[in-house]
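Structure first, commentary second.
One protein chain is absent from this view; the other protein chains keep their places.
Let's look at chain A:
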């Protein structure tokens, strides 16, 4: 424990240099702007910025990317409140109460509360990250091929189920498609080329960054430009800095939403949007003012903003200790870490334990920056919201092209970006979630390698996959998750529990 505190202090002092502070300031601000601009999401921002940071020192690059990530998740709230359009999917729940508050002439209060809630949510997540990650990393050292195979599958399945609540089948399909993409190229056990069709560029497989830039960049541009209506900005004239009483009045909701958000973050591939919705739903269930939700409830706004921000540090827990991305943006971070020679996974805590505490420190600094910028830069951020998308999206597409080209400097990656953009757009239009697809691409290799390595170790006997205790538990969860997404099964199970004592609502 004391050891951890010492390393945390080390992490904080590590970044107390002029260069780092400068990077924190511009990256967080850029993140907020990216988040506030509709059509630019956190994942897209991080994916595009990998290019800009790849010549930096590893710690500074990760610093910039993390600041952009958490800044963007916060920045989306601005658009949600003033325009009733979520700036990123993460702030969809924020629009429900944030915009009505703005219409009541309390836009300043709404922006202020969104800022403080985001900061508090991140703090709850940060505490969890500092406490849980070392323990999980230690436990993960005992994991073998069998467990990692199931974990990879668990990530894709749970992400498919939770990011497509209305229709898990589409979530699973997206996950399988992602895993299939990962099968292209050289496999790692026997070094055999799969599905390359004689194209040399496919030998190394499909790179995650161009794929992400396509699925989150081009697809998003197509989606944004498709709509023809423009939203109107609600002006604000009231005070932005909230009173302490206003912030602390719903402290139970803040704490609960922070914990829910952190938990959602830990679940692989389930991101900020689900964190916000889950916290919002929980707050509404236990609120004394449930009737106000959706009509400008401060509690609802606090729940949504605390919930989505807590996901960011929460998502870093599996990302750092298991190399299982906790959200779509975290998947890009994993790819960026590999580019910079940082290998997330169970060995991270033994090989370079300082990385974890540096990330904790980065999140602390970015939270501080968000607080300062969020409460002071009200007018300049209003200007950002007024940028016409016709002008913005043209420039963004140019950045998508350069961003996917720059890392390996081959046109092939640009074609990958375009391909993923088109397919991603069609899939999104048909309500297939993107997160499981991305998770599939990044976990495909882990799943494939560990399944066959496990089988090789046992000479073809699959029984350890089911008899080792941790494996058995994860396998059981996967089976139950899939079974529960079959309507006929879940209906019967629910009916059974309702009859047995009405406990199904838990």
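Throughout what follows, a residue touches a chain if its C-beta (ideal position, glycine included) is under 8 Å from a C-beta of that chain, and two chains touch if they have at least 3 such contacts; residues count from 1.
Keep in mind that, in the parts below, contacts and distances are computed from a predicted model.
The listed options are "PmbA protein", "Sugar phosphate isomerase", "Tripartite tricarboxylate transporter TctB family protein" or "Alpha-E domain-containing protein", and the UniProt record of the chain not shown names that protein "Tripartite tricarboxylate transporter TctB family protein".
Per the touch definition above, the residue from A:172, A:250, A:263 or A:365 contacting the chain not shown is A:172. Check A:183, A:201 or A:372 against the missing chain and you find that the one touching it is A:183.
The chain that is not drawn here is touched, among residues A:280, A:357 or A:420, by A:280.
Summary of contacts with the chain left out: across A:109, A:221 or A:438, the touching residue is A:221. If you put the missing chain back, the residues of chain A touching it would be 51-52, 55, 92-93, 95-96, 165-167, 169-170, 172-173, 176-177, 179-180, 183, 187, 189-190, 192, 194-195, 218, 221-223, 225-228, 274, 277-278, 280-281, 284-285, 388, 390-391, 393-395, 397-399, 401-402, 405-406, 409, 411, 414-415, 418, 421-422, 425, 430-431, 447-448, 451-453, 455-456, 459-460, 462, 505.
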